[in-house]
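Structure incoming, see below.
Note that this complex is displayed minus one protein chain, with the remaining chains in position.
Just so it is clear, A and B label the chains in written order, and each chain counts residues from 1 on its own.
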Amino acid sequence: MPTATPQSPVPQAVERENYLNKEYGVWSWLFTTDHKRIALLYLISITFFFFIGGFFALLIRLELLTPAGDLVQADTYNKLFTMHGMVMVFFFLIPSIPAVLGNFLVPMMIGTKDLAFPRINLLSWYLYVIGGVMMLHCMLTGGVDTGWTFYAPFSTNFTNTKIVEAGLAIFVAGFSSILTGLNFVVTIHRMRAPGLTWSRLPLFIWAHYATSIIQLLGTPVIAVTIVLVAAERALHLGIFDPRLGGDPLLFQHLFWFYSHPAVYIMILPSMGVISEVIACFSRKRIFGYSFVAFSSIAIAVFGFLVWAHHMFVAGISVYSALVFSFLSYAVAVPSAIKVFNWTATLYKGSIHYDAPMLYAFGFLGLFTIGGLTGLFLAALGIDVHVTDTYFVVAHFHYIMVGGALMGYLGGMHFWWPKISGRLYPEGWARLAALIVFIGFNLTFFPQFLLGYMGMPRRYYDYSHMPEFQILNVLSTAGATVLGVGYLLPMIYFLWSMRYGKPAPDNPWNAAGLEWKTASPPPTFNFDEDPVVTWEAYNYEELDAPPHQQEVPVAR
Amino acid sequence: MPDSTLVGLHHEEEHHPELLHHFADAQQQRDASSLGMWVFLATEIMFFGGLFCAYLVYRRWYFGDFAAASKSINMALGATNTAVLICSSLTVVLAVWAAQTARRALLIGSLAITMLLGLTFLGIKGIEYKDKFVEHHVPGASFSFENEPIPGHPGQFANPRHAQMFFSLYFVMTGLHALHMIIGLGIFLWLFVMAWKGRFTPEWHTPVEIGGLYWHFVDIVWIYLFPLLYLIDRHP
Partner (left out) sequence: MSAHSSSTASPLKGYFAVFFALLVGTGITVYAATLDLGRFNAAVALGIATVKATLVTLFFMHVWHASEKLTKLVVIAALFFLLLLLGLTMSDYATRLWS
């Protein structure tokens, strides 16, 4: 059992055995079944793909600095936005919070030693890596130019880029996602600590449960769609080919049946993080706990009802479009309920402006803007004008970057002490959060204006609309700032692993079972199996000074 | 392969060697395994569901052509295969019951017969595929479906392109089903070996149960594929 000796170069305040120092060596990581180590394996892999996707974004923004298509050729530009989308969606956003924070925290938050199926957990990481390597190979040998949505019949009949390989890469990564969801559902149902009833669960768990439902029921549909596309390309079957009696819209129905709920896979875990962070840094339980919990489930279910709002102008029946438009308004309601409840939590809270909370504030504002612009798009009349413009691009980046990614960063900061046993430098973290917020808005707000004024998406050349250049230049400048904002945490997190102050068990004095064990935790999470007798977010108990315990606490 | 254990972290009571340490007790492990397989089957329902969706759309659009194409596949073989799978589902439940009641010979025999029936299914499927190949009903360059009458509409002939759509879906759906069958055979081979080695007891035979669930699911998919593909219009 390794322990730090007085002569060790890095003095460790905590010499206890934990999941990091229990075993050393590459094989102990590559063959681990410890959910915490697997979470870190995922952290490294998804960060790698974030760089790749970000690199493509950089090239896109560089091209759009000038109206003429002068940096890359049209075909190359098509590949850039396709690879940016595919990598960011399938290899960064979808896994991000569940595979990193979810894997690390779900067993700890429910008081158990590991997920239900630790070996399947490891398998899911290997599948992710295999899918990622396939995608890398695909990109390095020519890539794909269909857009991340790979619509038929272009993808099945006309493009000569590597659709089958990219599709198979996504298929494999999708299977990884399914296994993660399976693990979470079974773990949350079957392995909660004694006394931990559903109504005492942290909202982070509710959010991941809802996310898992979507992963389980939605991903198989895009998997079979990819099979059909591959079969069509290889065997010329004609399932989506109009010349052979096929319907390209069938592809879109099957594709979006998954890909719309997929966006809820990306945002729900982030909402779970936000619930934890807002509660902790307002020192209050989340207002309307059951509303927030059931809203997570409602979002998961309703999210499956709205997919054809991506197809309003594609040729679906107008009556069907009416139904989907109405349902798209309905799906906004549970999200709005959550925003109201988080805001109500802040009211009369004792607000602390630590970095995680700054990200949470950013989330609240940016997710709200993104969500409201979604309602614009859900209105048939408006959608006709702004679909396939930068308005849509701005809308989904507000949610996925301003929402999901902010939540991810906030969560990484919040739980970093638990994960690494070190404190990150708070000053730098607040600065980075601010840079991210400014850079984000500078990048994407101009895109709302561009889209509304008519700039189409996926165009590399807008020289027939040179008046759009100034907004594009602002957007590219913002992207540079945003990039700096993302680099800073990577640098200081790494720095903190060697030079950061050792973290106590509960640096934030936060509620939750994960804070009742060491930072970093031992391999089996708890020295004794916990038994839960308290409600979630019991901040009034945590904050009660000893001499004020006779003060009645409102529940 | 059990995970590394920390000696001393377990209760004093003796526990089954198959109990994985991160579970509180054997019941929790059993419940987790069962729920895990059911959740996986739910994903499989959605996986096949996409194909059923495609089938539904095109059958509605091209009903006559689909009926003509359906008539050309061998109903007797399809019905036989349905019966084969139903028999195999019986042998699977018998295997589970045998494991529950410590009847080792019945368990091994049932597992073996299940595999034989599965192989029979695949063999019959192979014959059907070969027939389709010979008749030029395989979608692709050599596809041909000329002058096939639409059932119930004398004088009208099926549109070859739309009939090809039927065969595309036929091959993808039955092909995917056959792939699941092959995987099932692999699973049952593993179960057979484990049973032969005497690994299953009335206290622990979870792999047999959840392997059985998988096999029944593959049977259910075929229960739907058979009427949809083979029985569109069989009026004489």
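Everything below uses one rule, namely that a residue touches a chain if its C-beta (ideal position, glycine included) is under 8 Å from a C-beta of that chain, and two chains touch if they have at least 3 such contacts.
Because the structure is a prediction, the values reported are computed rather than measured.
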Touching partners, among the displayed chains, of the absent chain: A, B
Touch assignment to the omitted chain, from A:A99, A:L168 or A:A308, lands on A:A308
Could you tell me which of A:H189, A:R430, A:K501 or A:K516 touches the chain that is not displayed? A:H189
Mind pulling the chain B residues that touch the left-out chain? 27, 30-31, 34-35, 38-39, 41-42, 45-46, 49-50, 52-53, 56-57, 60-61, 75, 79, 82-83, 86-87, 89-90, 92-94, 97, 100-101, 152, 202, 209, 212-213, 216, 219-220, 223-224, 226-228, 231-236
If the hidden chain were put back, which residues of chain A would touch it? 189, 213, 217, 221, 249-250, 253, 257, 304-305, 307-308, 316-320, 323-324
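By our rule, only the chains that are shown with their structure count from here on.
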Between the Cα centroids of chain A and chain B the separation in whole angstrom comes to 35
Chain A-touching residues of chain B, taken from the complex the two chains share: 1, 3, 6, 9, 21-24, 28, 31-32, 35-36, 39-40, 42-44, 46-51, 53-54, 57-58, 61-62, 139-141, 159, 161-162, 164-165, 168-169, 172, 176
Touch list for chain A against partner chain B, complex: 33, 112-119, 178, 182, 185-187, 189-191, 216-221, 223-225, 227-228, 231, 235-239, 243-247, 250, 253-254, 257, 523-524, 529
